[in-house]
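Every protein chain of the complex appears in place save one, which is left out.
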Amino acid sequence: MDAFIAWLQATRLSQAIVYYTWIWPACETLHFIGLALVIGIVGFFDLRLIGFFRRVSVSAARELMPFAIGGFALNLSSGLVFLIGHPEQYAHNIAWWYKVGSLALAGLNAAIFETWVDAKTIHLGPGDETPASAKAIGIVSILAWFSVLVWGRMLPFVGNAF
Amino acid sequence: MMAWIESTGLATWVRESPSLWAYPTILTLHTVGLGIVVGASAVVDFRLLGFARRVKPIDLSPLFGLMVWAFLLNATTGVLLFIADATTKSRQPVFYVKLSLIFVALWCTFATRRIIREETPDASPASASSPNGARLAVVSLLLWAGAITAGRLMAYM
Partner (left out) sequence: MNLRRWIEVGSVAVIGMVGLTAVPAIAHHSAAPFYDATKKVSAQGSVTRFLFKNPHSFLYFESSDDKGQKTEWQIELGPAASLTRTGWTPETLKPGTAIKAEGQPSRAEGSHGMCCAKITKPDGSPIVAGGRVTEEQQPPR
């Protein structure tokens, strides 16, 4: 791992990220904007799955998802800038690995929804109750995404935990 | 005055406590709050811009309540973060830019809520929103993005 970090730090891209000092704050700003889009749009859909906003049909609640995906894309790209620019801040930071784990959980949960649960909810209209599986997906999703946020914000503080 | 605020027991605790439950948690809750406020606002704004037309704007009303609670969380955590470093933060122009942007954004939020209640309560799901609603939505999105930017820049300016 340390050899990989050293190699990464020596790349032109990594050095450019460190050299051009406006890149980091700009990426941080994009990262926060992206997280708001994900939390808001995914969160709204999750709340419908759980059973709130019942007057909205489930499929309608999902229609803003492209914007959430756009937000996630912002975070993935700005996140890569952070990783490439200062890999040493993340590799040995347990908060980072918990964040990765939370992302994996969020992703797995979404995949489970897409393959198994979606079919049970797509036809649900205004006023319809969602099945227990959908409620579970919604709860796990909200917890997972907030966990991504929390571990991310804790990165500078949990650093020496290893 | 700012120096006195900074010297209080509460401000000192926020600033100097080595506990993860102090400053780090306060800062994290501030981020949680902004995720909810800006995120919920984005959902309403995108609907007013004509996306997700099968959602009736009036059905999004509970989001405003959620935004109020999240905003109170940020106002509280924001005060705690401010007092810990009052002398520096009170002298940062970008901090006042942030507060101004938030103030105007909140005004837009209340205006949006009024428009949704008055202009579109019985609107069928697919009807277009009023032009005022769409304009407020664009301004709201820009203002919150600006507030986030100003907030982040406080660490640098």
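Think of it as A and B in the order they're written, each chain with its own count starting at 1.
FYI, a residue touches a chain if its C-beta (ideal position, glycine included) is under 8 Å from a C-beta of that chain, and two chains touch if they have at least 3 such contacts.
Just so it is clear, the structure is predicted and the values come from calculations on it, not from any experiment.
**Q** So one chain is hidden, and I want to know which residue out of A:Trp24, A:Phe45 or A:Trp145 touches that hidden chain in the complete assembly.
**A** Within the whole complex, the residue contacting the unshown chain is A:Trp24.
**Q** Name, in rising order, the residues on chain B that touch the hidden chain in the full complex.
**A** Per the touch rule, chain B residues meeting the hidden chain are 14-20, 22-24, 27, 84, 92-94, 97, 100-101, 104, 108, 111, 131-132, 135-136, 138-139, 142-143, 146, 149-150, 153, 155-157.
**Q** Which chain A residues would touch the chain omitted from the figure, given the whole complex?
**A** 15, 18-19, 21-22, 24-26, 82, 86, 88-89, 92-93, 155-162
Note that in this section only the chains that are shown with their structure count from here on.
**Q** Centroid from C-alpha atoms only, then distance chain A to chain B, rounded to Å. What do you get?
**A** Computed value for the inter-centroid distance: 20 Å.
**Q** State the interface residues of chain B toward chain A in the complex, per the touch definition above.
**A** Spelled out, the residues of chain B in touch with chain A are 20, 23-24, 27-28, 31-32, 34-36, 38-43, 46-47, 51-56, 59-60, 62-63, 125, 144-145, 148-149, 151-153, 155-156.
**Q** Which of the residues in chain A end up touching chain B in this complex?
**A** Checking each residue of chain A against chain B gives 25, 28-29, 32-33, 35-41, 43-44, 52-53, 55-57, 59-61, 63-64, 67, 146, 149-150, 153-154, 157-158.
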